[in-house]
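For reference, the structure I am asking about is given below.
Heads up, one of the protein chains got dropped from this complex, but the rest are sitting where they should.
Chain naming follows the written order as A, B and C, and within any one chain the residues start at number 1.
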Amino acid sequence: MSNKLINWFRFASPQAFYPLAGRMIPWFWALAAVFGIAGLYVGFLVAPTDAQQGEGYRIIFLHVPASWMSMFIYLVMAFWAGLGLAFNFRLSGMMATALAPTGALFTFLSLWTGALWGKPMWGTWWVWDARLTSELILLFLYVGFIALQSAIDDPRRADKAGAILALVGVVNIPIIYFSVKWWNTLHQGSSVSLTKSPSMAMTMLLGMLLCALACWMYAIAVALMRVRTIMLERERHTEWVREELGMKAKEQ
Amino acid sequence: MKTRHKRIALIIGGLAVLGLVVALVLNAFQSNLVFFFSPTQVAAGEAPKGKSFRIGGLVKEGTIKREADGVTLRFVMTDTEQDMIVAYKGILPDLFKEGKGAVAQGKLGEDGVFVATEVLAKHDENYMPPEATKALGDAQQRAAANKAAVEATSKTVKQ
Amino acid sequence: MLKLVRAIISRDLRLAMRRRADIVSALFFFIIVVSLFPLGVGPEPELLRKLAPGVLWVAALLATMLSLPRLFADDHRDGTLEQLALAPQPLGLIVLGKVLAHWLVSGLPLALLAPVLGLQFDLSTDALWVLTCSLLIGTPALSGIGAIGAALTLGVRGGGVLLSLLVLPLYIPVLIFGAGAVDATVTGLGAQAHLSLLGALTLAGVFFAPWPTAAALRIALE
């Protein structure tokens, strides 16, 4: 029992996590590629044309996963940040820092793909309805988080200050998610939810879920790569980093 | 005061404030914070007068007509309880169809006709291939549309 | 506990009175920005009435932002902040006092000045009344939320710009409902729902924001 616990905590140290992450990254990339290809295949070649929207609906294969990821990554980021703040784990602060750019990217994608879909379907690029506005605030929150962290020199302080900002910003996530229910928005309600069966044809849903999985795997792979870089940078004066880099140098 | 007592006092105070916040938010949601108004709300005089606002509802079947000038479109927006005539000059979005949801921005004219400057299509969350929709049959389709309309209305009215 | 909050408020007010130039310049900033708009967009009353809620509220936001960087910076520089952090009281309460004091010298004068400026925009009496109410109810939230940003950027290089980057997105709801309240009155709808939401934002901003602010201050002091 206690043995198991210790094993888990072992991976909470950058030194132990670094090689583990290195071994996992190729797998996540591979999975991302597999799911991505499968998702795009199902989405563009198998899934039927939508009765109302024609071919234009196919943007959902990117838009919906990107929107999900933008919110989900924020939650994960805030979770890691809060964990780092509460228990002073070095690793969790690094994870939060590593996740932020990917989250910002997905938020940006979600906004743009939404605009590209909105123009032909709704008849406008952008409306100031609750869903769109709160998603835009999410993008600002990501940018603020990244800017704050990069403005503070001491990485420990940067982690903690970023964590507070991330936790404060969490209030925005339920607002985004429930905005379509709380207000009369132009944006439609969600097609997939836990409480009711999806109002979508099966193949369309399959394509969307595959694409979502691909985004997920991509996000993990990229975040792990980034966290490895952050580890090397922050711990560059420690023995293990020197050994790691020294070994690499010898191999070449 | 002891540290522990102080903490308890702060927590109680925090909960009280939280309760107040929730009460205020719920109070606000009972009134009219909406992206668009339904024809019923407009008929009840809840919409702003003499100023641009949005109305939302379903486009009534068989009411889209082009006027004599060849540019202006007229159609009826409904929430199944109240109807409203909308006049619009301009390009319609792809999704704008009879029996489907739409949001129009414009002003209410003296004659009760809503003169729209912009028409947006409101899409529902259903994604279905055409064959499946056809297979449902006409009657069923209309029933579903009606149900959606009622849902849309009850949602609007609730807010 | 209330004694402490009162002590902080009276201290900050006394300091502000000894340095009146700061308050006055923020107020003048507000006046000038608001007065620039009619000059920029033309004096058409219809248009001005439409612009008024947004312009007044955005100007109030920016004027509040001006005084935020100094909220903790002075205390940080002369070591007072350390003493406050070492006081045998929760730091959050001290921050609460400072937030209230900040509102008294920034938000309150803005709200009281707003109806006079509203006249420039040809607002009706009702709208002026709601404008003042919305600013009175909404501006404490600006001080509360702003305090978080001020504490996070304390002693950070380029802090001023960063502060606006962090705080302005969080101000968006206050802006929406504040300007929305006036807008609703101008168009003949009730402002009650908007004011009610503003009240919720202010309560949450004033009573809950001090705690993350206190945490951020302790981090800045490390």
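Here is the rule we go by: a contact is a pair of C-beta atoms (placed from the backbone, for glycine too) under 8 Å apart; a residue touches a chain by one contact, two chains touch by 3 or more.
Here is the rule we go by: contacts and distances are computed from a predicted model.
Engineer: The chain dropped from view, which UniProt name applies: "Amino acid ABC transporter ATP-binding protein", "Cytochrome c biogenesis heme-transporting ATPase CcmA", "Dihydroxyacetone kinase" or "Phosphate transport system permease protein"?
Structural biologist: "Cytochrome c biogenesis heme-transporting ATPase CcmA"
Engineer: Which residue, C:27, C:71 or C:84, contacts the hidden chain when the whole complex is considered?
Structural biologist: Going through C:27, C:71 or C:84 one by one, C:84 is the residue touching the chain not shown.
Engineer: Out of C:15, C:108 or C:172, which residue would touch the omitted chain in the full complex?
Structural biologist: Checking the options C:15, C:108 or C:172, the one contacting the hidden chain is C:15.
Engineer: Could you please point out the chain B residues that touch the chain left off the display?
Structural biologist: 3, 6
Engineer: So that we can see where the missing chain sits, which residues of chain C does it touch?
Structural biologist: 3-4, 7-8, 11, 14-15, 18-19, 77-80, 82-90, 94, 218, 221-222
Please note the rule applied: only the chains that are shown with their structure count from here on.
Engineer: What whole-Å value do you get for the distance between chain A and chain C if each is reduced to the mean of its CA atoms?
Structural biologist: Chain centres of chain A and chain C, defined by C-alpha means, are spaced 33 Å apart.
Engineer: For chain A, what residues touch not just one other chain but two or more?
Structural biologist: none
Engineer: Taking each residue of chain B in turn, which ones touch at least two of the other chains?
Structural biologist: Chain B, residues with two or more chain partners: 29, 33.
Engineer: Given the complex with chain A, which residues does chain C contribute to the contact?
Structural biologist: On the chain C side, the touching residues are 148, 152-153, 156-159, 162, 165-166, 168-170, 172, 176, 212, 215-216, 219-220, 222.
Engineer: Please name which positions on chain C make contact with chain B in the complex.
Structural biologist: The touching residues are 1, 90, 92, 180, 184, 186-190, 192-194, 196-197, 199-200, 203-204, 207-208.
Engineer: For chain A, which residues count as touching chain C in their complex?
Structural biologist: 85, 133, 137, 140-141, 143-144, 147-148, 151-152, 156-157, 160-161, 164-165, 167-169
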